[in-house]
Every structure is written in C-alpha cells, then in structure tokens.
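Following: one structure in structure tokens, then a few remarks.
The other protein chains are all here in position, but one chain of the complex has been omitted.
Order of writing sets the chain letters: A and B. Residues in each chain are counted from 1.
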Amino acid sequence: MLIEIPQSFWLYFIFFILLMVDGLWCMLATYNLLRMLIGLEVLMKSVTFFLIVAGYLSGRMALAQAMVITVIVIEVVVVVAAAGIILGFFRKNDSLSIRHTRDLKG
Amino acid sequence: MTLMTILLVLLVIAALWASMTTLLLRATIALALTSALLAVVMYSLGATLAAVLELSVCAGLISVVFVSVISLTQRKPFKEYVTRRLSRLSRFWPLPLVLMAIGLGLSFVHVPVQIVLPLPGGDGDVRTVLWNLRQLDLFGQILILLAGVFGVLVLFKGEGKDVD
Partner (left out) sequence: MISDLLLLVPFLALIVLNLLPKSARVTPFVVCLLIFLAQTTAAVLKPFGLIDWSFTSPLEKVIGFTLVADNLSILLFVTTGIAGLAAILVGRATLKEPRSRAIFLSLLLVALIGINGIAMVRDLFTLFLFVEVTSVAAVILVTLREGAGGFEGAWKYLLLSSVASVFMLASIGFFLLSAGGITFDQAAAALAAPAPLAWVAAALFMCGLFVKGAMIPFHGWLADAYTAAPAPVSVFLAGIVTKATGIFALMRLAPSLLPASAPGREILLITGALAAVGGAFLALGQSDMKRMLAYSSISQMGYIVMALGGEPSLALLAAGFHFFNHTVSKAQLFANAAAVEKRLGTRDMDKMGGLAARMPVTGATAAVATLSIAGLPPLAGFWSKLLVVIALWNGGQRVFAVIAILTSLVTLGYFLVLQRKVFFGKILPEWESVREAGAGLLVPVIALALITVAIGIGFPFLLPMLLGGGV
C-alpha cells in the first residue's frame, strides 16, 4: 500500500462513532423524508467502514470483503425501496414532510 | 498525522456536509463524495474489490436514484427554502461541536482491547471465500435483488388505483 496505515483500533473506532452520530442526528433532527434517507445512508456507510476495519485488524479481509459486498447490495435495494415509498408518499400527501400525514394517529 | 487520519477526517467532514446542507441536490453530491472517500479508505486498507463496488454502486447508482427522486418531488417556490433554512439551522448547528467534543473526548480515553490474532496461513482470496464458502450469501443477494425488482414494480408505476 502506498500510505502508512495505523494499527490502532481506537483511532478507527472514534471515526466510526463520529460517522454513526452524524447519521443518527441527521435522521432524528429532520422532518423531510429524503433527508432521513440521507442520514440512513451515512449510517450504513459508517458500518461498512467498521466492517472493513474489523477485517483489516483481525487479518480476515476476505471474509470482511465478502460481507461488505453483500451489505452494499442490501444498501442499494433499501435505497430503491425507500425512494419508491417517498415517491408514493409525495403523490398521496403532496409533501415530503412527515408532519403532513393525515391518517394514522394514536 | 498520517495520511490515513487525514482521509478519515475528510470522510467525516463530507458526511457532515451531507447532513447539514440545506439544498437536497448538494446533499446528494456530498453523499457521493462520502462514498468516494470511503472507497479510497477501503482500498488503502486492502479491500480492493469492495472499494470498487462501493465506488461504482454507491457513488454512482444511488446518486442517480436520489437525483431522480428529487427531480420528481420538486414543488415549492424558492422563498420557502429561505424561511426553512433558519429553522433547520437551529436544529443542526450543535452537530459539528458535538462531533468534535466526542472525538477529542474519546481520544483521551484508553480502553485495552483484545483483538483475535490473524490466521497463520493467511485468509484466502475473496473470490474463493465468496463463491465456495458463502454460497448462501450469494443466494440471499439474488433474493433481495428480486424483492427490489418487485418493489420497483409496485412503487414506480404511474397513478395507481386503490386495491381494496
């Protein structure tokens, strides 16, 4: 590899936590459906990063890569399904805000 | 400050930009940038196949999906965006400060962590692992792609009718 790679678990763990907090905050602090999806995406990327780091530090990169490839496929399907739901929601309620639903209460 | 640390800091900054920006198209671009940076990080750690997939699929396909959804749901006049900005800011401005606090705080903590030792014979090739050992995973991927296809059939048609 061209760059020097630190071996410390804690460094990678800090960045994993930072990314996770960023994604969670984004998902929780917004009323817009699309932005919630962006927060979810950031969350999934954080966990992808963590899986690769776990594979690197434990020497099991092949297993970790196989898992990450599957996770990326899942990510794509989830985004496509979420986009479809957002479109349907928009057509029904004419707004992308979760405050504007009229139907389910209680 | 190794190059890897700089890359990771850039990654977090890009993700921060994706969460905090007010215009959705900019958020999509920021998300694509995050994916690209993540792919570079993964490549440097040795995960070449996963990095390529992340770059092409996440920075490519997902951005296309996002942009098409944004263009199909664009309705409001621009004035509303300006008034929205201020309320957004009130909910989001603590985020960078919180992140820096967590980062600095955690870097002073030290928890001894026991990690398992690498296998003596090396791990093997990704391709062998994926095709020979984890065939169930491949089957599962096919299944979830099929579910996605049916999802597209259900959700992306024209004006639908009520079912019952």
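Convention: contacts are C-beta pairs under 8 Å (C-beta built on N, C-alpha and C of every residue); 3 or more make two chains touch, one makes a residue touch a chain.
Predicted model, so just to flag it, every value in this text is computed and none were measured.
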Of A:21, A:38 or A:67, the one touching the omitted chain in the full complex: A:67
Contacting the left-out chain in the complete assembly, out of B:56, B:74 or B:135: B:135
Chain B, residues in touch with the chain not shown (by the definition above): 113-117, 119, 132, 134-137, 139-141, 143-144, 146-148, 150-151, 153-155, 160-164
Chain A residues that touch the omitted chain in the full complex: 9, 20, 27, 33, 36, 40, 43-44, 46-47, 50-51, 53-55, 57-58, 60, 63-64, 67, 70-71, 74, 77-78, 81-82, 84-86, 88-89, 92-93, 98, 101, 103-104, 106
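What we mean here is this: only the chains that are shown with their structure count from here on.
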Centroid distance [mean C-alpha coordinates] between chain B and chain A, Å: 5
Sites on chain A touched by chain B in the complex: 1-6, 9-15, 17-19, 21-23, 25-26, 29-30, 32, 34-35, 37-39, 41-42, 45-46, 48-49, 52-53, 55-70, 72-77, 79-81, 83-88, 90-91, 94, 96
Chain A-touching residues of chain B, taken from the complex the two chains share: 2-5, 8, 11-12, 15-16, 18-19, 24, 27-28, 31, 34-35, 38, 41-42, 44-47, 49-50, 53-54, 57-58, 61-62, 65-66, 68-70, 72-73, 75, 88, 91-92, 95, 98-99, 102-103, 106-107, 110-111, 113, 115-119, 123-126, 128-130, 134, 137, 140-141, 144-145, 147-148, 151-152, 154-156, 159
